[in-house]
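Structure incoming, see below.
Only a single protein chain was left out; the remaining protein chains are all shown in position.
All chains are identified by letter, namely A, B and C, in their written order; residue positions are counted from 1 within each chain.
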Amino acid sequence: MFRISTEPLDPAALQRSLADAHAGACVTFEGWVRDHNDGRPVLALDYEAYAPLAEKEGARILAEAREKFAIVGAVCIHRVGSLRIGDLAVWVGVSAAHRGAAFDACRFVIDETKARVPVWKKEHYADGDTAWINCATRGDHAAAVKS
Amino acid sequence: MFRISTEPLDPAALQRSLADAHAGACVTFEGWVRDHNDGRPVLALDYEAYAPLAEKEGARILAEAREKFAIVGAVCIHRVGSLRIGDLAVWVGVSAAHRGAAFDACRFVIDETKARVPVWKKEHYADGDTAWINCATRGDHAAAVKS
Amino acid sequence: MITVHIQYFAILREQRGVARETLSTPATTTAALYDELRTRHGFSLPRDRVRAAVDESFVAWDTPLRDGQNVVFIPPVAGG
Partner (left out) sequence: MITVHIQYFAILREQRGVARETLSTPATTTAALYDELRTRHGFSLPRDRVRAAVDESFVAWDTPLRDGQNVVFIPPVAGG
């Protein structure tokens, strides 16, 4: 299951959904809003998604993970909206009979999600600036598009 | 923090203890009691530890992880006692600024814990047999010491 | 001329000033449509940094546009 959520995530409930008598390992990844990025103090983040396509592409990533790795279950939920330092932005959980597959698949899901799923992040800095991450273009001041 | 626990673990509280404004990633590993091992149906497990040495060796592993990887926090708790299918046997959590270090360190901690920490596991099988895992010796029937 | 429905996200939404619009265009491909909009609205992102999606699926830039389709241009993603 891959979902875009406008509501805060509930990791305990998400992880319970992966419970399975055949699973001996469960690896989770949580992405937290961090107080810095590329050396700049960050105050808050806005996440935005093109939800229908994000959920399609996310479902494709989970299907690829199931094909590549011997896993039992996989879930990824990405939060959208205004988040503050310490808030949970994304949760990935993978269960498997053995831990190697659980680690590898969890890593695969978050790597592919960050690379392919239409979710965008705007950082708000301590100095009042903001920037859409990865959207800087040549000629922009510093490494960020200011808006 | 590395601990041997005779009580059920509380993953939510353990993960909250890793919260840190500098951390952008948190990876956790949960070891669950699985209903099979090496093709044999398993009903339950007994875990036993030499707690003082286990906690010393565990603390050493966490210190090694902090040296090898750029992490913020690391915790490992291993349960002992009689566990049933689906029960949580071991919990590892690692926070870091970036996800690569969090994944690598979490994997390192569980791999080293399984290899070095004096914890033992006795499996109870559906057919009434039991075996101390990894304690089979040449000449034993099948791959397990029967007791 | 065809009529298409466009939805904007993130930096493109801010640079366009609206989240959605329906417009008539002589463009016959998603590439031509992005180029037209970039010129008109001064989008900072060159086309090679953007992807196109039609009716909720990623498409190639030379995909023919048809009347009534829903088009989204995808700026560089940054989830996680």
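Just so we're on the same page, contacts are C-beta pairs under 8 Å (C-beta built on N, C-alpha and C of every residue); 3 or more make two chains touch, one makes a residue touch a chain.
Values in this document were obtained by computation on a predicted structure and should not be read as measured data.
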| item | value |
| --- | --- |
| Chains in view touching the one left out | B |
| Options B:31, B:73 or B:93, residue touching the unrepresented chain | B:31 |
| Touch residues of subunit B, complete complex, unshown partner | 31, 47-50, 52-53, 56-57, 78, 89-90, 110, 113-122, 132-135, 137, 140, 145, 147 |
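Here is the rule we go by: only the chains that are shown with their structure count from here on.
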| item | value |
| --- | --- |
| Intersection of contact partners for subunit B and subunit C | A |
| Chain centre separation (subunit B, subunit C; CA means) in Å | 50 |
| Between subunit A and subunit B, centroid-to-centroid distance (C-alpha), Å | 26 |
| Sequence positions of subunit A contacting 2 or more other chains | 31, 110 |
| Where subunit C touches two or more other chains at once, by residue number | 80 |
